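A single protein chain has been omitted; all remaining protein chains appear in their positions.
The first chain written gets the first letter, and so on, giving A, B and C; residue counts start at 1 in each chain.
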Amino acid sequence: MVQSLVEPQSVADISSAPALYVKAYRAMLLARVLDDKFASLWRAGKIHGGVFLGRGQEALSAAIGVALREGDVFAPLIRDLAGRLAFNEPILDGVRTYLGSTLGPMRGRDGNVHRGRPGEGQLAMISHLGAMISVVNGVLFARRMKHITGMVGVATCGDGATSTGSFHEALNQAAVEKLPLVMVVADNQYAYSTPTAQQFACRSLVDRAVGYGIPGYEVDGTDLAACLRVVGDAIVRARAGQGPQLVVAHLLRLCGHGEHDDAYYIDPQLKSSALGVDCLKRAEDFLRQQSWADAGTLAQWRSEAVHQVEDAVATVQREPPPDPFTETWSVLATARLAEGNEVNARS
Amino acid sequence: MVQSLVEPQSVADISSAPALYVKAYRAMLLARVLDDKFASLWRAGKIHGGVFLGRGQEALSAAIGVALREGDVFAPLIRDLAGRLAFNEPILDGVRTYLGSTLGPMRGRDGNVHRGRPGEGQLAMISHLGAMISVVNGVLFARRMKHITGMVGVATCGDGATSTGSFHEALNQAAVEKLPLVMVVADNQYAYSTPTAQQFACRSLVDRAVGYGIPGYEVDGTDLAACLRVVGDAIVRARAGQGPQLVVAHLLRLCGHGEHDDAYYIDPQLKSSALGVDCLKRAEDFLRQQSWADAGTLAQWRSEAVHQVEDAVATVQREPPPDPFTETWSVLATARLAEGNEVNARS
Amino acid sequence: MSITYLEAIRAAQARALADDPRVFIYGQDVGAFGGAFKATKGLAKEFPGRVLDAPISEDAMAGLAIGAAIEGLRPIIEMQFADFSTVAFNQIVNQAATLFWRTNVPCPITVRLPCGATSGSGPFHSQTMEAIYAHYPGIVVLTPATVEDAYSMLLEAVVIDDPVIFCEHKLLYYHLKAEALPTEALPVGKARIAREGRDLTVVTYSAMVHESLAAAEVLHSDGWEIEVVDLRSVKPLDTDTVMGSVARTGRLLCVGEAWPWGGVTSEVIARVTCEGYDLLDAPPQRLNAKDTPVPYHPNLWAAHRPTARSIVDAARKVLQY
Partner (left out) sequence: MSITYLEAIRAAQARALADDPRVFIYGQDVGAFGGAFKATKGLAKEFPGRVLDAPISEDAMAGLAIGAAIEGLRPIIEMQFADFSTVAFNQIVNQAATLFWRTNVPCPITVRLPCGATSGSGPFHSQTMEAIYAHYPGIVVLTPATVEDAYSMLLEAVVIDDPVIFCEHKLLYYHLKAEALPTEALPVGKARIAREGRDLTVVTYSAMVHESLAAAEVLHSDGWEIEVVDLRSVKPLDTDTVMGSVARTGRLLCVGEAWPWGGVTSEVIARVTCEGYDLLDAPPQRLNAKDTPVPYHPNLWAAHRPTARSIVDAARKVLQY
């Protein structure tokens, strides 16, 4: 009756799918390298505002990205660089947004993780936690009205965001409407400095699934193979019309909340526990164990990632910053109603 | 692991507690008579705005009221007249508020079900569904800070209100803080015209409990004995420090959403099902079966209720309505900051 | 034949659904039941699958509409009462209102708010929220005062590529009638001279247009000619028409049903005095609801809001300056 346990897996064992694993691993690696670059640009004073890393969450996030197809919709949050890249976000989008280039999708208007291309299935998060999930529902709802089937939407969030009213309303809405929403919760043990004991009192957040009448799955977020399997299966089921799916991954945030935060408060016992394993390192070990990659190949992949990142940064650093004098300062899509300029002149 | 089933009962069988049963029954009866009076006053054009009845929900509501003690806090919603009366709300408060008497607790400022005496543990609902629950949490939180123990807070809501973000945030908050909150959900099959199939997709709303890590109980809301037992037990447990408790009662709304609504949309099959049983009628049958009251006693109680209600209405109808010229039109408690009059003069 | 304000709203939605397959309606009880006020009566049957009941989740309702708009649809969301939009506030002002500016993807949603005080409705079923939404960039806020505008502006709201807050006044639903639906209309963004006059300009909107017209009639019997400007849309706000009128009359009274602090009346007065100071022959005045919640009892309610009588009093003050 209660479907809060991991169901028997319906897809083949991951060991028969090296191509997918490698694809996901390389997205993880690229994300790690790019995140590290953002952190160093931030330390050098080249990035304004916050920098938020996905360190420790790349396996979960990449598993989403590789399972998505064109036509799907993805609402990533702050720690989803790997998933974004795997779902075809150009590296340049991230770099341009962090550096405020006018050539990026946000044109210097919004920054860092608040980027996306909503017209292409990549939603651009607003900061308010929980707020993107019902937007994904809306996209799915619209697709259904247009009789488009076989596609899914994925929203992600952390343990903390599950306490928002928006999370609840959206999950319930998806369940009532039987939308192909896959909700992926990264329980990384902290919301900023707040440990999960101050955030929820259930055994595991997967226990929320039954209350929405949807299946829920738990997964070890440090294990890429497991993430590919569990996230992949959930996406397959949603795609097949089985309604919303909840995936809760257990892992540890291996960085500060943002780069300004040294995260001194993280319990050392957690760091040395199984949750504290670095998913990237674990994936490398697995690749080697399976003989899907040797040390040389891994080094080669890393150097390719570094080059991609360096190229992107070098390109963007030559791009123009926004110019307040050519900026339209107009906010409406309906040009004839734009009193913006008048008001602005007026104000 | 999942505590969504009714646990074995910890209190004695209700058949050994006729006094409590009778007390609850008489509150139900008084509520029914008073509700009927409100409806007839409304039809006669004597009440402005809406009239909302608790018909069919008196057993559940009364079971709450009789289990509460002085010092407890209760946040009733629109169908809780029985619980209010059982928890010592004076009949006059309801009548005065519906008729807008200045002598009532709301002084004509607010009306109908939006009444209360927050300083005396009777919270005055705002209309926004879900919004009262965290306020109960706050009262309980404050009591704990003052080292007051052994008291509880009860909030009620319908099936529809469980879809609000506020409901979720408040239940989770109570669970995290282990507050003695008893959340009583009256699943009366409809939210206004909306059937539960459009409201939630879980088997029963009690399945939400596990997701908050709190115990949940189901009860037949047409059965006063069961309500007394299940609600009573939940309150006993919360009072004993066992943290929040969720009670979900199954029943049917035996009236329109408000008196303006003929509720044509209610499924006739539901009406003739076990859910459609009138709890008042059932309680009367039970009283007779148990020989706790005969027809004469029942008629006597009813006539006492009718008299109480008629007296109250007669009293209030002689009371003064609010006078805009003596009304302060000032909104702040801090008199020295009240620019109200100035602004009002000014505006 | 005659048609009410409410019927016009229903008719506009029927026509929008018929004209454009991208339109759908989502809200509590809007389906088979036809909505708390019957503004969608019969539409679920006439347009199967396109008029849908929502759970009591205003935040998610708005979010869903935004997602559907991203996909190119044109949702109409009905809030059961304007007051309840406070729990959808974040999605509206932070998600919908910023979407186009941030991403270049338009967000054509229409949020219908049954607004305004009616006797006996009390603090939570009476609010007008135009000032709150108009404060935010990226939102169009419409406040139709006539049957014709209720119809034509709602049709236009659905066509506009931006989030539109459509403030319907509940007091007008049943009593305000017109002979027929309009075939042409002023575009959104243009105010309307509801009555011509030479002595004083009263700028107002929504239900207060009718109180102001009644006040003008009273003052007319005293020999005063009051010009009444119906703003129609409070954002964008047609400052030009307002200033044109003040240029003719030299006097300004602004009337609004909302609370005084930061409402439409202060915005209009600030614009006119900053940009058209020399047009004024007397200090402008404003009249709003009192600065308390909207009271339940009819006696208090009637004193809380501006009425023809209090408008007459305020107008006399300006006229006698």
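We take it that a contact is a pair of C-beta atoms (placed from the backbone, for glycine too) under 8 Å apart; a residue touches a chain by one contact, two chains touch by 3 or more.
Note that the structure is predicted; figures quoted are calculated from it, not measured.
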| item | value |
| --- | --- |
| Neighbouring shown chains of the undisplayed chain, as defined at the top | A, B, C |
| Given C:T4, C:N104, C:S119 or C:S266, the one touching the chain that is not displayed | C:S266 |
| Touch with the omitted chain, as defined above, among B:D110, B:D159 or B:E218 | B:D110 |
| Selected residue (touches chain absent from view) among C:P75, C:G120, C:G138 or C:G189 | C:G138 |
| Residue touching the undisplayed chain, where the options are C:T4, C:N94, C:S119 or C:S310 | C:N94 |
| Residues of subunit A in contact with the chain not shown | 47-50, 100, 106, 108-112, 114, 126-129, 160-161, 163-166, 191-194, 198-200, 265, 321-324, 327, 329-331, 339-340, 343-344, 346-347 |
| Residues from subunit C at the interface with the omitted partner, ascending | 59, 83, 86-87, 89-90, 93-94, 97-98, 101-102, 123-124, 131-132, 134-138, 235, 237, 258-259, 261-267, 269-271, 273-275, 277-278, 280, 282-286, 291-293 |
| Positions on subunit B where the hidden chain makes contact | 105-106, 109-110, 114, 116-119, 123-124, 126, 128, 131-143, 145-146, 165-166, 169-170, 172-173, 176, 331-334, 336-340, 342, 346 |
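In the analysis below, only the chains that are shown with their structure count from here on.
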| item | value |
| --- | --- |
| Chain at maximum distance from subunit A, centres defined as averaged CA atoms | B |
| For subunit A paired with subunit C, centre-to-centre distance based on mean C-alpha positions, whole Å | 40 |
| Mean-CA-position distance for subunit B and subunit A (Å) | 43 |
| Per-residue overlap in subunit A, given as positions that touch at least 2 other chains | 165-166, 169, 172-173, 176 |
| Multi-chain contact sites of subunit C, meaning residues that touch two or more partners | 54-55, 57, 59, 87 |
